[in-house]
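Shown here: the complex without one of its protein chains, the others still in place.
Chain IDs A and B follow the sequence of writing; residue 1 opens each chain.
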Amino acid sequence: MSRALIEARGLCKRFGHVEALAGLDLTLNAGECLALLGPNGAGKSTLLRIIAGLARPSDGSLSIDGAAAHERTARRRIGYIGHASLLYPELSARENLIFAGRLYEVADPHGRADQLLSEEGLGDVGQRPVSGFSRGMAQRIAIARGLVHEPDVLLLDEPFTGLDRRAARRLENRLDALRQTGHTLILVTHDVASAARLAQHVLVLSEGRTVHESRGPLEPEALERIYVDALEDAP
Amino acid sequence: MLRGSGAVLAVMLVTSSWLVIQAPLDAMQGVIQKILYVHVPCAFASYAGFFLTALGSGLYLWKREDRYDRLALAGAEVGVVFCTLTLVSGPIWAKGTWGQWWVWDPRLTVTLLLWFLYLAYLLLRSFTEGSERTARFAAVYGLMGSLAIPLNYYAIELFGGSAMHPDNLERGSLGQGMGLPFLMSVLTGLVAVWYLVVARLDLENLRLQSAARLGGYPRT
Partner (left out) sequence: MRVAAAIFWKDLLIEWRSRDRVVAMLLFSLLTVMVFHFSLPGGATAKTQAMAPGLLWIAYVFSALFGLGRSFSLELENDALSGLALAPTDRGWILLGKVSANLVILGVAQAVTALVFALVFDLTLLPVAPAFAGIVLLGSLGLCTVGTFFSAIAVQTRFREVMLPLLLLPVLWPLLLAAVRATSALLAGEEVPSEAIQLLIVSDATYLIVSFLSFDFILDD
């Protein structure tokens, strides 16, 4: 049996007296797509940030392919797309991608930036400052930024928020393509329909704890029912 | 621990006060010289407080246990009080003996800087949100501050103003009969720090317990 890619045991995170995570266990295998659902404040973003190495747990352990999450080897394998775009508005899309490439010490940052821009179909707007971009376009650059170093694990925090239907569909196809090429994805979302289409592993969180976990493909209605039931039963 | 240290402090306060009153008057300065028995212990107490803050800060960053952060905070709160007393009692003595309220002497300036460091430390704690982040930032500043002290002292030694502050910490530099009261008052000062820090830590523990109970989260 191969070792799980991401392994969390008893993860706790306290902010003062608030327990954002209260003892969470997670086992994620390579190539899986995990959907993290739950009400606001359930601890989903906190969990994602800890996996990304942006925050340290107060208690418990987390390993990414055997290494602790905040170590450099782990950070190199992870791409993080958060609520905010992580982009500098004063710089162009291309400059932002080149900078991100340099942060990850990518071999050819300029070439990689051009490649990502053309993959996204944004080659012609690459020179424009990001401050002028719409939410959908900025989101696409943010995702390109997350992929600049070719990570095998991708963490996405509510990527569908604020996207119109066409942009959401495009994003879903993008994520599906990534899943099929063997990337491991963790998706925090309120969009149950997209989650059902993309994920085979679902975790529902409430108040820092797991209230439901399931593996296997799901119909959107089934997932919706599970989600609602789990939240009603939650403490 | 609180009652024990309180009892010791009470005894020492009484003993020191009696000894100080009994102590002979200084030939040159007269009765105002007795401020020495308050001023010097306060100075030592403020250094002790800062030492505890630096110690707590270092231990917190190493072990990440909240109790070390509480120690650092207690050390700072107690230390700043004694530092203020030092800065108040000093000029009173100075005006009485040198005729000036203040000079830019190394020891005075370093004590003033220590006071500013304390204040900055405490203000940093008030203005940071989130107790874990507060503890982390304060600990880092506490350590940076403790580096600044020796650098400051050296700088002012080299370039500062006149060295008017009595530099006599050798034996026999005090007059006859002043050694014992002096020693006792210094020890009293340090015991006072001990007592106050323990009291502050107790207070903090009570505060956390009641907050946890009100918030409904289990106490870890």
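One rule holds for everything that comes next: a contact is a pair of C-beta atoms (placed from the backbone, for glycine too) under 8 Å apart; a residue touches a chain by one contact, two chains touch by 3 or more.
All figures in this text were calculated on a predicted structure; none of them were measured in a lab.
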| item | value |
| --- | --- |
| Omitted chain's touching partners, listed by label | A, B |
| Selected residue (touches chain absent from view) among B:S16, B:Q33, B:N152 or B:T188 | B:N152 |
| Touch with the omitted chain, as defined above, among B:A7, B:V88, B:M144 or B:L206 | B:M144 |
| Interface residues of chain B (partner: the chain not displayed) | 61, 113, 116-117, 119-120, 123-124, 127-129, 133, 136-137, 139-141, 143-145, 147-148, 151-152, 154-156, 158-160 |
| Touching residues (missing chain, whole complex) on chain A | 49, 52-56, 70, 72-73, 75-76, 78, 80, 82-91, 95, 99-100, 102-105, 145 |
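The criterion applied here is as follows: only the chains that are shown with their structure count from here on.
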| item | value |
| --- | --- |
| Chain A residues within the chain B interface of the complex | 14-17, 19, 58 |
| Complex contacts: residues of chain B adjacent to chain A | 130-132, 211-212, 215, 217 |
